[in-house]
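With one protein chain withheld, the remaining protein chains of the complex are depicted in position.
The letters A, B and C name the chains in turn, as written, and every chain counts its residues from 1.
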Amino acid sequence: MEKRILLTECSDDMGLIAKITNCCFNHHLNVIRQDQFASDEDHKFFMRSVLEGDFFYADRFLADVKSVLPEGAKVRLADNHRRRLCILVTKESHCLGEILMKTFSGALNADIVGVAGNYPDLSELARKFNVPFTLVSHEGITREEQEKRMMEVIDRLDCDYVILAKYMRILSPEFVNHYPLGKLINIHHSFLPAFIGAKPYQQAFDRGVKIIGATAHFVTNNLDEGPIIEQDVIKVNHRYDPKSLAKAGHDVEQMVLMRAISKVLDDKVFIHGNKTVVF
Amino acid sequence: MEKRILLTECSDDMGLIAKITNCCFNHHLNVIRQDQFASDEDHKFFMRSVLEGDFFYADRFLADVKSVLPEGAKVRLADNHRRRLCILVTKESHCLGEILMKTFSGALNADIVGVAGNYPDLSELARKFNVPFTLVSHEGITREEQEKRMMEVIDRLDCDYVILAKYMRILSPEFVNHYPLGKLINIHHSFLPAFIGAKPYQQAFDRGVKIIGATAHFVTNNLDEGPIIEQDVIKVNHRYDPKSLAKAGHDVEQMVLMRAISKVLDDKVFIHGNKTVVF
Amino acid sequence: MEKRILLTECSDDMGLIAKITNCCFNHHLNVIRQDQFASDEDHKFFMRSVLEGDFFYADRFLADVKSVLPEGAKVRLADNHRRRLCILVTKESHCLGEILMKTFSGALNADIVGVAGNYPDLSELARKFNVPFTLVSHEGITREEQEKRMMEVIDRLDCDYVILAKYMRILSPEFVNHYPLGKLINIHHSFLPAFIGAKPYQQAFDRGVKIIGATAHFVTNNLDEGPIIEQDVIKVNHRYDPKSLAKAGHDVEQMVLMRAISKVLDDKVFIHGNKTVVF
Partner (left out) sequence: MEKRILLTECSDDMGLIAKITNCCFNHHLNVIRQDQFASDEDHKFFMRSVLEGDFFYADRFLADVKSVLPEGAKVRLADNHRRRLCILVTKESHCLGEILMKTFSGALNADIVGVAGNYPDLSELARKFNVPFTLVSHEGITREEQEKRMMEVIDRLDCDYVILAKYMRILSPEFVNHYPLGKLINIHHSFLPAFIGAKPYQQAFDRGVKIIGATAHFVTNNLDEGPIIEQDVIKVNHRYDPKSLAKAGHDVEQMVLMRAISKVLDDKVFIHGNKTVVF
C-alpha cells in the first residue's frame, strides 16, 4: 500500500469534509490523518489528507473529488519524491551549512541541486558536499543583467524550490514574477514586521529590544511582506551589540528556515492570501 | 443554528473519518472543524468534530454514529454549558487567584462553585470573589478522616472538575478512585518526570538545572504519574535559590494550570492510556 | 546589618569599579552582588551594587563615592521600602488583576495606593482588594480636561510609579512631561516595534504572524517608542482570529508587565537613552 497526500483548496461550503472523505472511502483510500481549516474572514477551505491505499486510478479519484467541490477548487495529490532545491547565498554560511548538513544526514527529503551566489565565498562549502556552485556576481553589471543571469542559472537546475539562504540582494518584480508564488522561500533576520528592510540587527540594537528573531516567508513583490511560514525569537539584553546580536540571531535564522523548508517539503503549507495555513 | 462538539474514541479502523462525517452530513450537521488522531502503538482512534446545525435529534444522531463505529466506541456530544469547578488549595494563592481572575473576567467558561483547603489561609481570597470556602483541616485527625470530609465537601458541590491548585496533600487511592479518571486535575511544580515527589524547587536547586517548569496532569493512583495535559518551563541560573526558584516558578504554574483547564473545558483533551491527546 | 543598593550612573572611565568598590570597602560595606555595564557606543557606565553593612553615614559615603566619579555622575542608595503604585486602567482586568494578586500574596514589595480608570468597569475589582478606585471619565470633556483630572488624582496619591495596565488612552506630551522619565510604565500588546499604534492583535491577524507578544516600556512622548524594559512572545497559528489572539496575548501581557514592575522595584533597571540596562 502506498501513502499519498491529498491537498484541497476551495471556497468553503456545507459538507465538504464529508464529501471528500466519502470520495476517499469509495476509492478504498483510508484517511490516516486529516487537517482542515476554514477561514472566517473570506470563507476559504483548506484540507490536507494523508491517504493510504492503491493509487492506480489517481486521475479518476482526483476527478471525482473535484466533481464534488465548488468551482475553482484546486486539488492535488502529492507524493513522496525527493524535491530539488536551489539555494541562493551571499557570504554568510550558517543557513546554507545547516541545509547541507540536514541533507547530508538524510533528515531532509530533498536534494540540493545547486548553489548560486553573488560572491564566491561559499563556493568551497558547497563543493565539500559535491553540490555545484555558480558565481553570479553583481559587480560591473546592472541589477537587471545580474538577475537575468541568476534566473538562467536557476532555470537550468529545474528545481522545485528556490531557497534564499541569506541572499542579500533586493529582488526586482521581474525576478519575483518569473516564478510561481510559493516557489521562492526567504529567511529574514528579524521577527517581521519589526525591522523591515536593511540591517535589522542594527535596528534592533538601536531600538533596544529584549528579543530578536527570524522569519521565513514566501517571496512576493512587497519586500519582507510575503506570507509568513515560520517565526521564532530568542531573548537578548543590553550587553549585545549589533555584531553579537547577529551572531546570536544566526542560530534562530538557520532553525526557522529549516523548519519552514521541512513544512513545505511535507506539503503542510497552504498560501492563503498574504498569510499561510501551516498544518 | 447551534454549535456542538462530537467526541469520538474507539479502536482504529478503515474509513472511520468518512463514516462519521457521513453521519454528520446525513443529519445536516456541518463539520466546521475536525481534529483526529490515530495512535500507531495501540491503534486507538480519537476525533473531535465541531458541528453546526440543528440538534433536535441528537440522540438518534449519536446512535447512528455509534452504529458505524467498532464495538466499545465512546461517543459524546458536548455542549457549551458553563462547567462547575471545585478548587482545592493549601496556602499558596497564585493558582487559585489566577482561576478566580479568569472566571471574573469571563475568560473562562466556568463557575467556581467552591474552594476547599486544609488551611484557612485562602478563605479571604475566595470570599472576595463570593466563592464559598470550606476549611477541611488535617490537624488532629487521620488522613482517612480528612479525606472523607473533603470528599463530602466536594460531592456536595456537584462539580464537573476538581482542580488541585497547589493542594499539598498526597491523595490516597480511596480518594482518587472515588472520582472518574479525568475529573481530578493537578498542577505539579516541576517539568515532570523530573523532580517527582516533595520539594521540587529544592531538588532543582540541588541539581543545578538551568530550566524549571510545571506540569498539569490528570490525577491517578501513581503519584505525579498521571496523564500530562500541559507543560512549560522558564530559564533560570545559578543566582536562584530554592525560594526565588519557587517565586519564578509560580508564574509558570498558574499559566500551565490555566491552559490545561481551558483545554479541558473546550473538550480538547482525550485520555489515552497514561498519556493525553490534546487537540 | 542592613542591605542597601548603590546605583551609579556616569560617563565611563578607567578604574571606576575599583574606585567605587574601594569606597565601599573603606566604609566597611561589603559588596555582596555587583552588576555593571559600560556602553560601547556612548561610553556610559552603569553599576548596581548590593551592599551589606552599617549605613549610619550614608550621606558621607555617597559624597565619597561621588568624589571619585566623573562630573555629572548620578549616585543613589536605594533601600527596601515598599513602593507606592498607582494603576491606570480602562476595561480589561487581567493586568490589574495580576498586580492585585501579586500584592495580595506578598510577592510584590509594593502597595497599590490607588486605581484610576476612564471607565468604571474595574471599580469592583479594585474594591475587592480594598484599593480605592477613581473614575476619571473622558466622556463629555476634552482630552486636556480629562488628563488634568487624571493628573490630579495621581498626584494626590503620592506614588512612586504609575502603571498603565492596559490604559487605552493616548497620552499628551503635557501628561507625559508632568512626570519624570521612569515613573510611567506601560504595557503594549505587541512585541514592539512591530504593530505600533492601535489594534495590534488585528494588525497581527492581518499580517499572519506566527508569534505575538507584549512589551513593557517606560513612557516617553513618542508613542510606543519609550525604553523597553521587558518583552516576551508566544506562538500562534492560522487558527487564531483577532479575538483569540487577544485572549492568548493577555497571558503574555500580564506576565511581561509583572516582570517589568518587579525589575523596576528591585532597582535593576537603568534608563540609557532610549534603551534600558536591566541587571
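Things to note:
Definition applied: a residue touches a chain if its C-beta (ideal position, glycine included) is under 8 Å from a C-beta of that chain, and two chains touch if they have at least 3 such contacts.
Given the structure is predicted, the values throughout are model-derived calculations rather than measurements.
Contact with the undisplayed chain is limited, among B:Asp64, B:Glu147 or B:Glu230, to B:Glu230.
In the complete complex, the hidden chain is touched by one of A:His43, A:Arg60, A:Lys74 or A:Lys128, namely A:Lys128. Even with one chain removed from view, subunit B keeps its contact list with that chain: residues 37, 39-41, 191-195, 207-211, 213, 227-233, 237-239, 241, 272, 274-278. Listed for subunit C, the residues touching the missing chain in the whole complex are 14-15, 17-19, 21-22, 24-25, 30-38. Not every partner is drawn; the one left out touches subunit A at residues 92-94, 97-98, 101, 104-105, 107, 125, 128-129, 247, 250-251, 255, 258.
Please note the rule applied: only the chains that are shown with their structure count from here on.
The greatest number of inter-chain C-beta pairs in contact is found between A-C. Residue positions of subunit C touching 2 or more other chains: there are none.
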